[in-house]
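Before we start, here is the structure in question, set down as structure tokens.
One chain of protein is taken out of this complex; the other chains stay put.
By letter and in written order, the chains are A and B; residue numbering begins at 1 in each of them.
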Amino acid sequence: MSGKKKEGKHKYGMVIDLDKCTGCGTCMVACAAENNVSVQPDESDKQRSIAWMLIYKITNGKKFPDTEVCYFPRPCFHCENTPCVSVCPATATDVDPETGIVSQIYSRCIGCRYCQAACPYHARTFNWWHAYFPTTSWGPLHSESLQKLYSWWEGRPPRSKGLERYLSPEVSVRMRGVVEKCSFCHHRLMRAKEKAYMEGRRELEEHEYITACAEACPAQAITFGDLKNPNHKVSKLVKDPRAFRILERLGTEPKVYYLSSKDWVRRMADNYLEGEFEQKIKVKKTG
Amino acid sequence: MESALIPEGVKRCSPKVFFLWTLPWLGLLAWGAVSAFLCLYKGLNQTNMSNYFAFALWIVFDLAVIALGAGAFFTGFLTYIIGKKELKDIINSAVIIGFICYSGAVAMLGIDIGQPLRGWFIFWHVNVHSMLAEVSFCITCYLGVLAIEYIPIILENRKLEEIKELRLFGHNLHEIMAIFAGTGTFLSFFHQGSLGGLFGVMFARPFAYREGFYIWPWTFFLFVLSAIAAGPSFTILCTKLAEKLGRKRLVPENAYQLLAKISGYLLALYIVFKIADTLGWAYGVVPEAGLRLMDFYREGPYGFWLVVAEIGIFGIIPAIILLVPQARKSEGWLIIGCLMNCTGIVLNRFVFTIVTLAIPVMPFDRFVSYLPTWQEWGVALAVLGYGFLLYSLSYRYLPLFPRERELNPVIE
Partner (left out) sequence: MFPFCFEWKWDPDHIIFLGLLYLALTIIALGLTVAFIKTWIELPLEEKGEPPAQLAYRKRYSEY
């Protein structure tokens, strides 16, 4: 009962160099802006906030001065052996065999959240509230007191910021009660394909399709590309001895790889029994 | 006037007492209605579910009532397919309990999904590889079967029976009940199993994941077995409760004894398989995921006591009570045994739903806690209120127990 499908021509994936990542959060912001990720009424409730790209902070647990910190930016891993796709009862999520991208069809999702339960990475988030983008006016409710009353009833702040003008027309806004997740900026792939088609090409250049997080990362820690194309940087990076994936031994085959020269970081990426973890990296720090 | 509706030759309480009896259950229903309205209108933010606890109280309740409602299909199977005649005295009660459990579960699921209006997508756009799709299909169809099994009982009402068409139709349905019971057994086998499969297939959640046979993880078979072990016990409990409240005997002792014996044997068999499964998992799936058994029992309140309670206290002990004839022949022990059996199964469903989600899989992830809101309790307890109400109404106005008159002759 796995979501394994026969493979197509491309396999888009990502390599995140944790040695370069500073945990600045630009990827999260860029992702949210690019993909119309809505604001929640209570953003302090992190168990219910929506983040396609989320940064986990880990430490080696040692006391000063030996403390070391590392950040795990976590998009959807677009697993090859998806735990989520095969469980969805309404076929609202699927793997595109041509690209390896795991899609989420919002207008198809019934909100049963079984995919969330099945995903061990918490890559899927549920819309506990209506999507909320502070707007300048609020439908038929022009009276300020009515707006306040309605916002109290709806449990969200009144709209007055005009944020709706910054929404991307390429990405649909999600409704309440559905699950959403990182799409590897699928609309950018569509855009790049259209451009290539107009120019009479059938193949994309490496730089033509990259995700918003990869583009925005100031430390250039995120590399995106086709894992099947030997000329793409990602397919070389995954062969790096520093490369690893999170929870690899569960067999989900994530398409997002991490690079770290620190053994304790690699050790934190998976569960190991005593004596199982091999310290592959002999060099302690690069550069 | 109301007395004309009460089955002939049996004694029921006065309308006033009956009305007072229904009040607490109506209260629960009202609480549930307010909660359901809030959840449907304002959304699931009314609950304490989160992206960590995607399944919570409602799913535990769903799994629990569906397991306990298994008495309906299993008693039907024993009565109509195997031909255990003595169970005819309790089958009506079992059917109504099943109907209550399943309709309650379906109603609760309707509120639990984020987009209730799209519920039909499960059928229309079905993903045949999803265990949840299998569950939805079988539960919906089986609810239909239960309704068909319930109709002849309703049509036996004194006033309805006076209408010839309805009377004949009811009896004709009853006559071919074996067909429905057989279909119900088939459907129930698959949805009880798929509910177990739901968790067993989550290969990225080592706490729930199980290997298995062909496409079915071992939890598939364990859920079927535990449901048919607990279902008859729940039927006994509910019927005994009706006897206590009505202060009369409703079902001959041999029907109880047969159900209790079957329940005991099945529970014993289940516990043997459950222990084997737990050992197989602890020495197979768990180390393969790089974990030790005790790693799962370190988080929050979910300690190893859960295993001891589920398998030992609420598994082995009730199995012994129900298997020893002297014990199950004593009413007190019979009730204790059935109660413990049902508790064990509810605990099992709780562990698979809540503990599976509570235990972080990524080593750097953290444990988060969950407590239901009053809205969640409202919707869940409304099923209880609805159950008491429907069972009370059925008991009052329908001849549920064919031997009631014989066991309680009315002295004029």
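FYI, a residue touches a chain if its C-beta (ideal position, glycine included) is under 8 Å from a C-beta of that chain, and two chains touch if they have at least 3 such contacts.
Predicted model only: the values in this text are computed from it and were never measured.
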item	value
Displayed chains contacted by the hidden chain, counting the whole assembly	B
Of B:N127, B:T219, B:T356 or B:Q375, the residue in touch with the unshown chain	B:N127
Touch criterion as defined above, residue of B:C13, B:L173 or B:L293 at the omitted chain	B:L173
Chain B, residues in touch with the chain not shown (by the definition above)	88, 123-129, 134, 137, 141, 144-145, 148, 164-165, 168-169, 171-176, 179-180, 182-183, 186-187, 402
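Here is the rule we go by: only the chains that are shown with their structure count from here on.
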item	value
Footprint of chain A on chain B - complex, ascending	42-45, 49-52, 54-55, 112-115, 118-119, 121-122, 125-127, 129-133, 136, 198, 201-206, 215, 287-292, 295, 356-357, 361-365, 368
Interfacial residue positions of chain A with respect to chain B in the complex	1-2, 41, 45, 47-48, 56, 58, 72, 83, 86-92, 108-114, 116-122, 124-130, 153-155, 175-179, 246-247, 249-252, 268-273, 276
